[in-house]
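One protein chain omitted, others in place.
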Amino acid sequence: MDFALSTRALELRDRLAEFIATEVDPAEALYREQVEASGDPHFHPPVMEELKAKARTLGLWNLAIPDPRWGAGLSNVDYAPLCELMGASPLSGEATNCSAPDTGNMEILAEFGTPDQQDRWLVPLLEGTIRSGFAMTEPWVASSDARNIASTIIGVGDDYVINAHKWWTTGAAHPNCEFVILMGVSDPDADPYRRHSMIIVPLDTPGVRLVRTLPVFGHDGGGGHGELLFENVRVPAGNILGEEGGGFALAQARLGPGRIHHCMRAIGLAERALALMCARAQMRVAFGIALADQGVVQDRVAESRIEIEQARLLTMKAAWLMDTVGNKGARFEIAAIKVVGARLATTVIDRAIQLFGAAGLSDDWPLAEMYTHARTLHFVDGPDEVHKQQIARRELRAYEGFRS
Amino acid sequence: MDFALSTRALELRDRLAEFIATEVDPAEALYREQVEASGDPHFHPPVMEELKAKARTLGLWNLAIPDPRWGAGLSNVDYAPLCELMGASPLSGEATNCSAPDTGNMEILAEFGTPDQQDRWLVPLLEGTIRSGFAMTEPWVASSDARNIASTIIGVGDDYVINAHKWWTTGAAHPNCEFVILMGVSDPDADPYRRHSMIIVPLDTPGVRLVRTLPVFGHDGGGGHGELLFENVRVPAGNILGEEGGGFALAQARLGPGRIHHCMRAIGLAERALALMCARAQMRVAFGIALADQGVVQDRVAESRIEIEQARLLTMKAAWLMDTVGNKGARFEIAAIKVVGARLATTVIDRAIQLFGAAGLSDDWPLAEMYTHARTLHFVDGPDEVHKQQIARRELRAYEGFRS
Amino acid sequence: MDFALSTRALELRDRLAEFIATEVDPAEALYREQVEASGDPHFHPPVMEELKAKARTLGLWNLAIPDPRWGAGLSNVDYAPLCELMGASPLSGEATNCSAPDTGNMEILAEFGTPDQQDRWLVPLLEGTIRSGFAMTEPWVASSDARNIASTIIGVGDDYVINAHKWWTTGAAHPNCEFVILMGVSDPDADPYRRHSMIIVPLDTPGVRLVRTLPVFGHDGGGGHGELLFENVRVPAGNILGEEGGGFALAQARLGPGRIHHCMRAIGLAERALALMCARAQMRVAFGIALADQGVVQDRVAESRIEIEQARLLTMKAAWLMDTVGNKGARFEIAAIKVVGARLATTVIDRAIQLFGAAGLSDDWPLAEMYTHARTLHFVDGPDEVHKQQIARRELRAYEGFRS
Partner (left out) sequence: MDFALSTRALELRDRLAEFIATEVDPAEALYREQVEASGDPHFHPPVMEELKAKARTLGLWNLAIPDPRWGAGLSNVDYAPLCELMGASPLSGEATNCSAPDTGNMEILAEFGTPDQQDRWLVPLLEGTIRSGFAMTEPWVASSDARNIASTIIGVGDDYVINAHKWWTTGAAHPNCEFVILMGVSDPDADPYRRHSMIIVPLDTPGVRLVRTLPVFGHDGGGGHGELLFENVRVPAGNILGEEGGGFALAQARLGPGRIHHCMRAIGLAERALALMCARAQMRVAFGIALADQGVVQDRVAESRIEIEQARLLTMKAAWLMDTVGNKGARFEIAAIKVVGARLATTVIDRAIQLFGAAGLSDDWPLAEMYTHARTLHFVDGPDEVHKQQIARRELRAYEGFRS
């Protein structure tokens, strides 16, 4: 066993940390000003393009892409500490071209895309000139079971015709968002696991409409979370991803890295919340004693540190399994970190908020917005309950012989 | 022992419930439209005045005021079920003239105000023609210990001169808000408990400035939470409340009812969240089974019901003690319900959110906004930790003889 | 609403408290000596008979029996504070003839027994000259569902023939235990709710065998928990309780008071644990600071006090409902306190143990034995999970209209 990070991971982590500390985080104020000045919460401010240019110069670009033909070629283990840093710095993901949902889309396109699809969509994504969305969740069904997806993708001649109502399509309102990958039923009579397909839908195709963006705890900004209607949207057959009927398998493949990235970022969120908590505890005096000297506060600091360490180790273990035995072999560990990461982030951020009092809920500190994001982690890519059920069923399977 | 509500409480509860169901809640959409149309999040929409007029006609007015000379004259026990209903209906508090912080201010003015102060400020508050704020919390000190308050109220001739920086002054941005009751140091050399005074400060006094309103989880609306600067603000000596040096005692007196009202409303929030949770559990099917038939969901429903019942009973016990032995005799029970009420509301609402998935965090359902409010209850009128410390110290005092 | 205890309850509580403080608790050492001297952990020591005689003289006798023809005739509300005191004093239940499972058996015999059964079994139970058991739980089925009970009670001529394997029959090893009430299947073909009967089985009937007593966390003593075999045990038909096929209904009737008594005693356990915790916190110094002055300890004291108050109020509410609308009308509240009482007792005792360190687990303090008993409350009369399921289903039923 060896718990040390590789030289490359350490070097990249230091480089990224410095870039974030000296360039990205200091640019936040300007970013907000430019957005506010535009009057459009989804405005793409010029400062972001400057950050992206710098990141690229520094070799901090496409770090999430494991295939060296397309990106940095880092293992999951090596990417983890970088992704964690990004979790604590809101602008850094886009600045380094490592944002969800693009990274997931890039991975699918890299692995399953045709050369044409790669030229048309993957290359500009990797260049950072366009962005993309992933249109999976639907308002009327429990999307935790991918087989519930009800939108249709019907082959008609050389085209597919799509009718779909999707929401929580993250990034759909980003001005650079050019397409979504959409999941729908292509053959309602097939086996449940062969019923769905994924298809590329350019947002400027006739019939696609962004109905609205959905606020989260009242927050709406950046790429937003879109509600999209697709009415008789016609795209060429060449837009299908992988093969017709392969949607469920693609969804599974896509979720592995997506989930673990969420968890890495959740650890970054928790680290930042703990740092804020500690600083506040030293600054604030109540009833004549610094909060840092009060037992109840110390208890929360210790619990937070212990929880962070454990969550990080489980995430690294899952990443190592993905690197060594593949996403499928790591699926129970991925399920576990999904639960652990979400819980970690909301718990630690909430403790920090409590130390800040009402200020912790205002916009003066980043905690409320951090919590807002962290809370969504309890259901993005499947609710905690579903992940736990999978873990339990695997565990219990070994004891089926005891059943009478 | 008798756990039955009085006839009057039952009758008023039914009347209020009907008013809310048929008038108040259906008016929410129009309320929002009128606010949005105004372009000002703190706009006071005409529909609210219509609701107030109706409430008054129905005898649903000033229900929180226990002194029958000024209001409904209800005991705390009788008011509890009404306040709980208001907790579940955002517009109903203002519609029935039972909103914080006005009710607390009314109580202080009724009990400690001079006839002049009552004529000038209490009567219009009771009429619902003006609103008010309570300027207590300060940015730079832990307000959980009222003795930390650092703003100054210095007697100069026949006036007092106020210099203060306050924030989280709820309602300060309401167009009808005409004055705040402000707490500050009037004699820095006095005993810590005689150092502060409370004074009435009209918002149109020169030197008073509303710097901004503070969002909570990104939400800002209604009367808002104001950050206020008071620079050399001069008001007549007759504006002092009670006596000079009596601020700490007034703060204590004011908090009793304020705290219990918060808790009653928290129970209402929890009841509403549980109702939403149950409805969703029946509607939603995952993996072929209605959520309502799943053990994990049932467990949360049961825990929620059990927690609500216990919180309600403890609140009623505290109310009964306030009615029978006074606020001071009930102070540990009030501290206890403050902790319990906040925890109940955030816990049950969070469970409901989890059942709704991402929709639960959007504005399509009221849960995110409910959570936003509930989260503040963990520190308004003192953080949970301070209340628990008071309870513990009382408990431990009886065992001091064991100390070696 | 009125949270005050009645004059009678207050008077009896004071009298019982004094009896316990001056007679019962001081007799514990002698009780143990007499048991140890006998060499039999189930020995019935003479000091207990002396305590019983004194209790009777003081009018502290059969306090649990609500029917004034047979016992003290107290309402559940009035009995609650007495039962709570007994929970904190291990010998006091038997001393006042208020021990489980006798009280439950007395109630059934009083309500459903024939005059013959009452003469033969109820009267000596009420006199305290004999004791009894309740043979319900079986090793091979989940007894949480009474319909699982598999033992048989077959009518043969004027007799019933019983074949049964029972365990956890509390009190079966008490030297004075003369009979058990046994539940079994009398008609396997009947409706599930009419399939079972209850019958009185004297322990000296041929075929009855006490296989062993079952230790709990290694503890075994007093009346013990018996494992009993009944092989072709023949008793007269007149021993049937109520009517053949009425076993399920009797079980339901018996459990109401039984469950609430368990919870009242659990509150007594928690109060005693909290008192020990506070005393220890004052006595013990760690790192130069008395535990009582440490924030983490204070937090636990406060949580314990808050939980106790809430559990007591919910128990009183359930008792009041039993008194006013009957056991059936109170069944969800009874389910709720069953869960709350068990959780309260284990939680608070465990916190106390932690403050005592290893001493808390030894026999020098009563905490380990208190925990041992408290832990069983999570399954006696049905596991927590079943009670919560019942509460949830009732709650969810109101929303069935939402099901699609």
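We call the chains A, B and C, going by the order they appear; numbering starts again at 1 in every chain.
Operating definition for what follows: a contact is a pair of C-beta atoms (placed from the backbone, for glycine too) under 8 Å apart; a residue touches a chain by one contact, two chains touch by 3 or more.
Just so it is clear, the structure is predicted and the values come from calculations on it, not from any experiment.
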item: Omitted chain's touching partners, listed by label; value: A, B, C
item: Positions on chain C where the hidden chain makes contact; value: 137, 139, 142-145, 148, 167-168, 214-219, 225, 284-287, 296, 353-354, 357-359, 361-364, 368-369, 371-372, 375-376, 378-380, 383-386
item: For chain B, the residues touching the chain missing from this view; value: 294-299
item: Residues of chain A in contact with the chain not shown; value: 1-6, 77, 274-275, 278-283, 285, 290, 292, 295, 297-299, 301-303, 305-306, 309-311, 313-314, 316-317, 320-321, 333, 336, 339-340, 385, 387-389, 391-393, 395-396, 398-404
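The definition used in the following text is that only the chains that are shown with their structure count from here on.
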item: Fitted rotation between chain A and its twin chain C in degrees, CA, nearest 5; value: 180
item: Rounded Å distance between chain A and chain C, as computed from the means of their C-alpha atoms; value: 53
item: Separation of mean Cα positions, chain B and chain A [Å, integer]; value: 38
item: Where chain B touches two or more other chains at once, by residue number; value: 285, 385
